[in-house]
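Only a single protein chain was left out; the remaining protein chains are all shown in position.
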Amino acid sequence: MKYAGINLLRELSLAFGPSGCEDAVRNIITEQIKGECDNITVDKAGNLIAVVRGRGSDYNKQNPRRVMLSAHMDEVGFMVTAITEEGYLKFATVGGIDPRVLCGRHVLVGDDTRRYHGVIASKAIHLQSCEERGKTMPVDKLYIDIGARDADEAKKYVSVGDYVVFDSDFVVYGKDGSRVKSKALDDRAGCAILIEVMRDLYRNPCDMPFDVYFAFTTCEEVGISGAGVAAFGIKPDTAMILEATAVNDLPGVGRFSVSKQGDGGTLTMADVGTLYDMGFVNYAMQTAEAKGLKCQIKRTITGSTDAGPIQRSLTGVRVLGLSVPTRYIHSASCVALYSDYEQTRDLISAMLRDWKLD
Amino acid sequence: MTLKELIISLSGVMSISGSERKSGEELKALIGGVFDEYRSDALGNHLFIKRCGRPNAPKILIDTHFDEIGMMVSGIKEGGFVSVAGIGGVDTRILPASEVTIYGKETVYGVFAAKAPHLSSPAERDRTIPLEDMLIDTGYSKEELEELCPLGTPVGFKPVYAELLNDRLAGKAFDDKACGACAVFGIDAVQKRDMVGDVYFLFSAQEETGLKGARVASFGMRPDYALVLDVTHAAVPEAKDRNLPELGSGVAVAVSPIINRRMSRMVIDMCRSANIPFTVEPCPGGTGTNANVTGISAEGIPTALCSLPLKSMHTSAEVLSVEDARALSRVVSQFIKSKEISEVFGK
Partner (left out) sequence: MLNLIKTLTAPRAISGREKAISDKILTVVAPLADKCQSDAMGNLIAVKYGTAPEGERKKIMLCAHMDEIGFLVNHIEDNGLIRVLPIGGINWIAATFTNVTFGSGLKGILVPEGNAGHELNQDRCYVDIGAKDKKEAEKKVKIGDFCALDGGITRLLGRRIAGRPLDDRIGCAVLIKIAEKLKETPVADDVYFVFSVQEEVGLRGATTAAFGIKPDVGIAYDVTGTGDCPGAARMVCSLGGGAAIKLKDSSLLCDYELTQEFIALAKEKDVKHQLEILPAGGTDTAAIQVSGAGVKVAALSIPTRYIHSGVEMLDLADADACVDLTVAWLSR
């Protein structure tokens, strides 16, 4: 079953789902997990939550322990802020995007109901001054061209407040098709892992002394995440947050990389938002060693994830951060190694099936 | 009282962040008559409730913040001078020569000291003075000031109001008490039998210091859905490329990742069908308002945000259009009458 999850990853990463407009992703996941879990709900913050119940002699049916797995559905993108007289769209970023990856990109403009093609235009190099050529164009100087002749025509299709995401295809490349390239691998890779783990647990049940809650969350990329709301409703004892993390393993980028592709899932000790539970990290490393799975430790304190709001919800939750190392995240071309995806998925599965966190 | 009068009255009530509780009685006397119940809490929030009279009705939260930016006495010097620390985002450019009220044991009038232009070098005149280097001149002795306004005493801009052309109003603390006045007017205009639920009007504390009041109040009351009202920057000549709403263009309905998408659409439809003038305000990140915290409070509270365009925010010369305020009060009325919204987001 090599590359079994690749179609899932393809479908999820191509879906239109900027922060606050995750409907398409939620619909795909709902379809994928129907009949693969014991219950599915959507909460008031738009989080999709599925449960696989525990069983066996150690399972306390009245007051079961709860393990939460979390991955965010939303992706970075843009929002239309104005329509110019000439019919171009001005825009601002939704989530953190490096303006250097924008010029010349193909995009989709719209929302959960309708979408139109467009391009992020920029002046041709011939028309740029020497000074302009050496500089990054700031986002407020860029505009999107959807082909409209003027403002009135543009307004027939697009409104201020509409969303924009990268329009990027899903490519499998490299030797033996080992790599995938797509937009939004952050965090559809995490979503795909949750779905695969859920199916596996539900189809091949084991004596599991806790319920597993799978939370597909909203608005992570804008920092006012739905994950805290999800945790508040679930009331988990422990939570594992699945992410795609930056890699920075290219030649010449400095003394040390964040993580390395090919070394398996990345465990985080600390990032800007969270200090992760040390016992939990050790448990993950021990499981990986016992099962012959690769994992690595993230070497920088950068970024933040849903682990923050989950850890600090209620009276506190023990959290683990595990990520698929992904190059060029938050761009139209995120690149991940399929083997890292598998290693991450299998580690989560192994931890759940033979739970030994004290 | 007209809406304009209520805006002016509310804006004159002292409410520097952190001292909201002090004005509870004054506030109740002004607007309490519109409501059935009043509550306060540990943060100094003021919560007014108007019941629809039906059991198990949805709880609708209307939030505007009561607090305003200001200062606090941080030092008392020889010669009757007082130094201050800022509370919330104070625009220090406007302070030299501005008039303030020190809310001590007695109300003390003061003027921010300003060096005469004749004595300042051109370089000095170009540079704004950090707040910690500024002094307020009070005309009392050091000993008297230590008794009258000890460290921690709140300091605010002296209330001054003016009616400008075209039904526009200039003054201080319209952020966010103009919206408070709109909410009260909008709620008062609706008969109880027309309300689709119990209306919880939260005049919240400490928005300017980190959205604190609304965060705890919404957690405590657990409304079914919410409408947050706040001010937004209106178009001004020096920010032409920011695509800000014009003063007089009606209310600004926010569209943002953190705002419930379905609800903001319903509010837009509501404005259209009730002929309320509006613009759509895109907020690609957060909103900088209490909507940031109500939406993710407890189990999540679907929240919409409508804003009143305002010029020169956080100064004592804020300018609003009363016409826009009327539109905002109509949004509140429509919102608490909306069966469509209640059907989707009520119990």
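By written order: A and B. Residues from 1 in each chain.
FYI, a residue touches a chain if its C-beta (ideal position, glycine included) is under 8 Å from a C-beta of that chain, and two chains touch if they have at least 3 such contacts.
These figures come from a predicted structure and were not determined experimentally.
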Which visible chains touch the chain that is not shown?
-> A, B
Of A:53, A:312 or A:353, which one is in contact with the hidden chain?
-> A:312
Given B:9, B:98 or B:209, the correct residue touching the omitted chain is B:209
Touching the absent chain when the full complex is considered, from B:132, B:163 or B:194 = B:132
Residue-wise, where is chain B in contact with the chain that is not depicted?
-> 17-19, 21-22, 41-45, 72, 74-75, 85, 87, 132, 150-152, 206, 209-210, 212-213, 215-217, 219-220
List the chain A residues touching the unshown chain?
-> 237, 255-256, 269-270, 275-276, 278, 281, 297, 299-301, 311-318
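The definition used in the following text is that only the chains that are shown with their structure count from here on.
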What is the distance, in whole Å, between the centres of chain A and chain B, each centre taken as the mean of its C-alpha atoms?
-> 36
The answer for chain B against chain A in the complex is residues 241, 243, 255-259, 261, 280-282, 284-286, 292, 295-296, 298-302
Complex contact set, residues of chain A against chain B | 18-21, 43-45, 47, 74, 78-82, 90, 92-94, 111-112, 140, 159-161, 219, 221-226, 228-229, 232-233, 309
